[in-house]
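Take a look at the structure set out below.
Note that one protein chain is taken out, while the other chains of the complex remain in position.
After this line comes subunit A, so read on.
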Amino acid sequence: MDQFFYGLVGICIVLLLGDLLYHKHATFSFESWFGFFAWYGFICCVALVLLAKQMRKVVKRDEDYYGD
């Protein structure tokens, strides 16, 4: 599992640095920020999980809550 994780970290860094090697065609200015899609994806996923975890406190019920 460790090998897989460090391999993924390597791929992520390579892809991030890839931004330096080509001219990015951007419609919105934020798209051309360095590594925008990388860190936006990372932050979104962390935010998604943390928010969903908090949501569980409100919406989680027993499996037979609806009684059918």
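Convention: a residue touches a chain if its C-beta (ideal position, glycine included) is under 8 Å from a C-beta of that chain, and two chains touch if they have at least 3 such contacts; residues count from 1.
Basically, contacts and distances are computed from a predicted model.
Hidden chain, UniProt protein name from the list "Sigma-70 family RNA polymerase sigma factor", "Na(+)/H(+) antiporter subunit D", "Amino acid adenylation domain-containing protein" or "Putative zinc-finger domain-containing protein": "Na(+)/H(+) antiporter subunit D".
Although one chain is hidden here, its contacts on subunit A can still be listed: residues 5, 8-9, 11-12, 15-16, 18-19, 22, 24-28, 30-31, 35-42, 44-46, 48-53, 55-56, 58-66, 68.
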